[in-house]
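Just one protein chain is left out here, and the rest sit where they should.
So, chain A:
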Amino acid sequence: MTDMPIPGTARPTPARRSSLIEVDPRTRRRNAAEKRFRTYGAVAIGIAVVALAVLLATIIRDGSGAFRQTYLSIPVTLDAERLDPKGNRDVAEMSSVLTLAYGQVLDTALDQAVSGMDLQIQGLTEDDIDGLISREASAQLRSRVLDNPELIGQTVDVNVLVNGRIDGYFKGRVTMASAERDSNISPQQLMLADALAERDLLVTRFNREFITNPDASDQRPEAAGLGVAILGSLYMMLVVLVLSVPIGVAASIYLEEFAPKNRLTDIIEVNIANLAAVPSIVFGILGLAVFINFAGLPQSAPIVGGLVLTLMTLPTIIISTRAALKAVPPSIRDAALGVGASKMQSVFHHVLPLAMPGILTGTIIGLAQALGETAPLLLIGMVAFVREFPAGPPEGLFDPASALPVQIYNWTQRSDPAFVERASGAIIILLIFLLCMNLLAIYLRRKFERRW
């Protein structure tokens, strides 16, 4: 009360001049500081957005070509003398004819088609013409004939892949100037391709095979697809889901709701947090030692990949599940216990259902993380060239398979430039998968989330 102004006396100091119109220096400084901070924030967001945009634009620019492919359709006479020299139409005998012979049959057909067109291309040799067709084509024709031996002797219309360089020409990757220097393609071949495209024999259309075909060797980038990789990833996610969700959820429920709080559980808690930060390659080394060398599981198999990724995902799932359980208010437990429910009943009938959206979100994010993981798979032999599709589960889990991120890694190492496009295309597919999983997580959280 002592500092109250004594009535009647003049104020010792004049009231601080504060005007709404004129800002004093201190306020100005504070306002400037705030403005600066906002600018920093906007710049940071700007950089992030630009980086993301550049990344996505590059990937889409490089990868969109993978979803389109050039095909050639010509009539082919299936010469009986070449394809079934003994004439018995016996599949066993016919399978001794190698793809080489089918390649010759295709070459003859294309040579005839081209010579019937009366083209004026200087210096176009027969080898140039034959080089147009992908090597995959003869294998496709062979398996088609072996499935239907009665086709022999007939003239059938075939729709085959063309060489990767020709395909690159229609996508702008190969130009006349680069063909001049390229030992694998000549400008004459590009001119021929133009002529064929004019007559609608060469068509670039949607490439469904990119999703369904298995991997192909360096000589046939045009035939390489993601089929085995997608299936392998799917199998691994299946194993991860089946193993990590029950184990992870059970562990979290026990730790959160039942376990006594003592030094032992503290240690376990710290270790789980640490495990989440362990580099994934360490899990790969562990997987090699335990699952392959000790347990004797086969190499390159999705089951081993799935087990390793399970170990990697478990900490993520446990941490998010515990967070979800913690977020359920104690009043729910108290109310359940209050009306006579047992501890277990209160957990399973009341707490767990309420924590479910959080658990689901954590699980899906963990799975998405596992889907994009490459490093641990390196060590267990999944970074491999696999062309055979694995069988259906459960046996298929033990067959060799590849995985999506591994396929991308593999393709970036190939020497043929056409694989750059394939790798970017595979990245697009992987991103779509990840996006779908994250959207699902957001949707589930929105739909089932309860606020207290």
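Of note:
In the analysis below, contacts are C-beta pairs under 8 Å (C-beta built on N, C-alpha and C of every residue); 3 or more make two chains touch, one makes a residue touch a chain; residues count from 1.
Everything that follows uses one rule, which is that contacts and distances are computed from a predicted model.
In the listed set "Sarcosine oxidase subunit alpha", "Acyl-CoA dehydrogenase", "Cell shape-determining protein MreC" or "Substrate-binding domain-containing protein", the entry agreeing with the UniProt name of the missing subunit chain is "Substrate-binding domain-containing protein". Within the whole complex, the absent chain has one touching residue among A:Thr58, A:Asn184 or A:Thr265, and that is A:Asn184. One of A:Gly46, A:Pro279, A:Pro329 or A:Pro394 touches the chain omitted from the figure, and that residue is A:Pro394. Only one residue from A:Leu243, A:Leu275, A:Met356 or A:Ala375 touches the chain missing from this view: A:Leu243. The hidden chain makes contact, of the residues A:Val145, A:Ile272, A:Val386 or A:Ala426, with A:Val386.
Checked against the hidden chain, the listed residues A:Arg144, A:Arg414 or A:Arg445 yield one contact partner: A:Arg414. Touching the omitted chain from chain A are residues 95, 98-100, 135, 139, 142-143, 174, 178-179, 181-184, 216-220, 239, 242-243, 245-247, 249-250, 292-293, 295-300, 303, 307, 381, 383-388, 394-395, 397-398, 400, 412-417.
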